[in-house]
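A single protein chain has been omitted; all remaining protein chains appear in their positions.
Here the chain labels run A and B in written order, and each chain numbers its own residues starting at 1.
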Amino acid sequence: MTKYIIRRFLVFIPMLLAISAITYVMMVLLPGDPVTALIDPFSMQEGISQEYIDKQKERYGLNKPIPVRYVIWLGQLARGNFGYSFMTGLPVIEMIVGRLIPTLQLTFTALILGTVGGIVLGVVAALRQYSYYDYFLSFISLIGIAIPTFFLALIALFLVVLKVPLFPSHGWTSELGVYNLWDNIYHLMLPAFILSIELLATSTRFARTAMLEVMSSDYVTTARAKGLSEFWVIGRHAFRNALLPLITISTMRLPILFGGALVIEQMFAWPGMGLFAVRAMVNADYPVLMGVAFITALIVLVSNLLADILYAVVDPRIRTGD
Amino acid sequence: MPSRLVKGIWLGLVLTALSAVALACSTETEIVEVIKEVPVEVQVVKEVPVEKIVTQEVVKTVEVAGETVVVQKDVPVYVTVPKDRIVEVVKEVKEIVEVEKEVIKVVEVERAREEKVLKLRYKEAINHLNPFRSTSRPHGWAWNLMYSQLIFKDDIAGQWSPDLAERWEAAEDATSYTFYLRKGAKWHDGVEVTADDVVWTYNTALNPAINPRPQPLALIKGAQAVIDGTATTAEGIVKVDDYTVRFDQEFANALFYDKCCSLVIAPKHILGDVAEADFEAHPFHTSASIGSGPFMLDTAFVADVGWGVKANPDYFLGAPLLDRVTFEFIEPRDALFVAMQRGEIHGSTYPTLTSEMYQALIADPRFNVIGIQGSIMRSFMFHNEFEPAADFRVRQAFLHALDRRALIDAFWQGNGTPINTPFQNPAWCDCAEWDARYEYNPDKAKELLDAAGYDYDTVIHNKTYYVDRGDFFAAIQQMLAVVGIKMETVLQQGPAWVEDYYNKSDFELVFAGFGAPSDPSGWLDSQMSTAAQNGGRYGNEELEALIQAGKKGRTVAERAVPYRAIAEDFIDRMPFLPVFRQNEWWFKNNRWYQPVLDQAGAATSFATIEILPVFQGGAWNKYHPEQWDLKPIAQ
Partner (left out) sequence: MAESDSAQVSGTGAIEPDDNSKQSELAQSLTVKRTSTTAWARFRRHKLAMSGFALLSAYLLSAVFAPLIAPQDPNFIDLNIIKQPPSTEHWLGTDRVGRDVFARLLYAGRVSLTVGVAAAAISAAIGTVMGVVSGYIGGWTDDLLQRFTEIIMTFPSLFAVIILVGITGPSVWNIIFVLGGLGWTGTVRLVRGQVLSLREMDYSTAARALGASDRRLMFRHILPGVMPYVAVVATLMVAGAILTEAALSFLGFGVKIPTATWGNMMQQAQRLYVLRDMPWLWIPPGFVITTTVIAVNFIGDGMRDALDPRTRID
C-alpha cells in the first residue's frame, strides 16, 4: 500500500513540472502584456509614457528571453511566489487564496450533490426498471445533459430569482464583507445546483446502468439463492460493486466542473477562481491566469491522487496489479 | 419498444413544452422588492422605583461595536446597527438632588433606523485603488468618494468649485496658479491635510515609474526634468506656507485647471517613505487606503468582488448622509437587471443596458434613466499608411455610404448624433455646417470612389474591441458593400487591440470609442501627437507644431488659431472618422438621491430622457457625495 502511494507521488512531481511548462508556454503565446493591460480601451484618454512602459517591463522581467523567464518563474513558484498581477500589482497568490474557498465550495458542493444525488436517483431507477419513474428520470437526465449550462442558469435566474424570489441574484454573501454561514449557504444553493445538473444526469445514468448490470450478475443471483434478504443483497453486494467505479468517474469530472464553474461564476457573480480567470483573460493579466491554471491543475491532480488511494483502499485488486 | 417508454417520453415532452409555453406567456415581471427586515423595537416603558431624582439627561447608553451613542432623555434615537449587534447598558446616573420616591421613565431605543447602504454594481477593469495608477474612468468612483482634489468640476454650478482648496487664483498672464487650502481638513487617520501632501502628490505624479500618465502635468516648471528622471522634484511646485501651494508654469498655460486639478491628493505621511519599487504592491492600494474625502475604506478591495466605503464623520464638509456605499461586481447585464429589479442594488457605475432593459426601467416608477451630455465618439480611423484609403475621397465615401441614423436607431436605442469632427467647440468649429456633411448618399460615395480610382477588390480589415457588437459591424459591412467597399471585422479582446493600435500601429482600420475632448489638446496628445504613440501615424511635424501652439494659447481666441487650422484640415481630409457622438444613459433606483442626476425629470420614453449638461466633461459622481442619500422604501 505504502509502496503504491509512494509510486503515485513520484509520478506527481514530473507531472507538476510538465503542467507548469505547458502553462507557461500558453501564457507566453497569448497577446498583450502588462503595459497594454494598463490601458482600458473603453475609456482611453491620454497616452502612456514610454518610461513607465520600460520600468514596468523591467519590473516584470519581460526584457529577458522566454526560457530564462520560465526558470525564474519556476524558482519563484517553488518559493510559493506566483508573481505579481499586471492589473493590481499585488502578489498573485494572495489574490488566489481569497478565491479558493468560494470555488472549492461551489465545485465540491456540486460534485457531492451530483454524485450522491445521481447514485440515489440511478439506483432507484434501476430497482424500478421500466417503470414510469425510470423512463421519466432517463428523459430528464438526458435533458440535463443536453441543455447548455448557461441557458439553465438564465432560466433559473428568470424563474426562481426574478419571478418567484426564492434565491438571491448574485454574490457570495448579501453584505459585502459581512460573513454569515447561513447567508453564504443560501447564496450557494442555486449556483451549486445548476453546476451539478450535468454531473447529476451523467451519474444517474451511470449508476442505473451499473446497478442493472450487477443485479443480473451471477454472484447477486448466488446471493439471492443463498436466501439472503433483498435488502442485504442490494445493500451489501450489488450496491458496493456497482458504485465503486463512480469514485473515479466523479473525480475525473472535477476538471469539467471547474470548467463549468467559469460559466456559473460569471452568471451569478460568484467570486471564485473561474470568474477571476475569465477577467484575467480579458484583461491580459497573465501572471494571474498562470497562477489560476496551475492551482486548479494542482487541485485536480491531488484529488485524483486521493481518489486513486481511496480506490486502492477500497478495492485491494488495484494495489497488486496494474 | 414498450409502450410505457413512449408514454414516458411523451409525458416528458409535454411537460417541457408546457413549461416553455408558460415561460413564454408569463406576464409582466412582478415588482419584487426585497426589503430587509428592520428590527423595530416598540417603546419599552420600564417603571423603575428610584429614590433619587436624576438631573442629568443621560439615561442609557447603547454600545455599538466600540462606539458609544449617548441617548438623551425623551429624544428618539436612531441607531445604525441591527438589533442583535446592540448591547444595552443601562447606567444609573450618580448625581443626586433630592431623596424622594418617584417613578421615572426610562426612554428606550425607539426604533433602530435602517442603515443607509447605497449598493452599486461595477463590472469594469478596476482592480486596485492606487491613486496614481487610475487606468480607467471607473476608478473615479473610488477617488470621488474617498479622496479630495484641490478643486473639482461642479456640474450643477457649471464651474470649478472648492474642494480641498477653499479659494484659488491665477496670475494675470496664466503662468502661475495659487491654491489656498482649507484649514482643518483631515486624513481618515486624523492627520491634518497640509500643503506638504499636495506638493508631494504632484511631484510623485510626475514620476513615470509610478504614474503611467505624467504628461498632462508636463507644463509645470521643471516637470519635464522629473519625467525624464533628471530631477526628483519640480521647481514649479512651490509650498508657500502650510496651507498655500503655488504652481509655476513653463509658459502661459491656460489649461492648467483642466489638466492638473483632477489629480487626487494622496497622504504623504503614509506613502511618502515607500520606495519606488515597493510602491505598486503596497497594501495601501487594496486594504489600507487613506484619503480625505467624505467616505473611508470599509471593506478591503478585492478585485472582481467588490469593495465598500463607510461615512467619514469628520469630513470637512460635514458627515455624509449615507452610512455606507458598497460596490459589487456583477458581470452579465441580465444579472444586473435582476438585481436592480429586486432592489438589491441601486445603480451601476457603468451605463450600458439593452434597449429592452432601458425600456423596462423607464416604465417602472421605481427607476429613472438620466442622460449625461455625450462625451464618447464612436469612430473609425484608417491607418495613415494604408494605401487603398490614402486618397481622402475614399474616406469621405466611407462616411457617405453609412446610414448613420439607421445604425444609431437600430443598435444604440437612438442615442447618438452623427458628427464629422472631433473638435466640437464653436470657437474652432463650424459645427452645424461640418456635421451636416457626409450625409448618407451611396451614389455620391460611388462617385467619390470612382474619382479616387478605388480598387474595389481591396478587403479592408477593421479591428475593434467591441466583441459583442458583431451585428453592428455586420450592418456596416452590408452598407459598405452596397457601394463596393469590402470590409471584414476582426473582433479583438481589449489588450490585443490596444497592442495593435497603440504599441504596434498594426492595423488598416480601427473602430473605437474615443473620449470626446472638452479641449482638443489632451485628445490630440494621445491620438495624434508624435510625442506619444501616434497609433494611426497621422501625426507629423506640422501637426505637432500646431498641437504645441494650441497648448500655449492663453485665451480661447489664441488657441482657436492653431485648433481651427487642425480642424479644417481634418474635416476635409478626414484622417479620423467620427461616426456619432453619444450621450450616456445612466439609470438608478429613485431611492438613491444624487444631486446632479436628480435634476432630471422622470423619463417616460427614450425621447423624454433628459440630457443633463456637464461642466468640461465633468464627473457627476464627484458632486458632493456627502449629500447623497437613500430614501426609505415607499410603502
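Details
Assume contacts are C-beta pairs under 8 Å (C-beta built on N, C-alpha and C of every residue); 3 or more make two chains touch, one makes a residue touch a chain.
Values in this document were obtained by computation on a predicted structure and should not be read as measured data.
In the whole complex the chain that is left out makes contact with A, B. Within the complete assembly, B:Ala406 is the residue of B:Val240, B:Ala363 or B:Ala406 that touches the hidden chain. Of B:Asp334, B:Asp519 or B:Glu584, it is B:Asp334 that touches the chain left out of the display. Among B:Gly158, B:Pro283, B:Gly470 or B:Pro632, only B:Gly470 touches the chain that is left out of the view. Touching the missing chain, out of A:Leu157, A:Ala207 or A:Ala223, is residue A:Leu157.
Looking at chain B, the residues touching the absent chain are 1-2, 5, 20, 23-24, 26, 29, 333-334, 337-338, 354, 356-357, 360, 406, 409-411, 467-468, 470-471, 474-475, 478, 491, 493. On the side of chain A, touch with the chain left out of the figure occurs at residues 11, 14-15, 18-19, 22, 26-27, 29-31, 142-143, 145-151, 154-155, 157-158, 162, 252, 255-256, 258-263, 266, 274, 277-278, 281-282, 289, 292-293, 296-297, 300-301, 304.
Simple rule for what comes next: only the chains that are shown with their structure count from here on.
Within the complex formed with chain B, the residues of chain A that make contact are 31-33, 35-49, 51-52, 55, 59, 84-85, 87-91, 95, 98, 130-132, 134-136, 138-140, 143, 154-155, 157-159, 161-163, 165, 168-172, 174-177, 266-269, 271, 275-276, 279, 281-285. Looking at the complex, you find that chain B touches chain A at residues 2, 4-5, 7-9, 11-12, 16, 23, 26, 29-30, 32, 34, 117, 124-125, 127-128, 130, 133, 135-138, 208-209, 211-216, 227-229, 277, 280-281, 285-286, 298-300, 302-308, 326-332, 334-335, 338-339, 341-342, 344, 465, 493-499, 501-503, 512-515, 522-523, 525-526, 529, 532-533.
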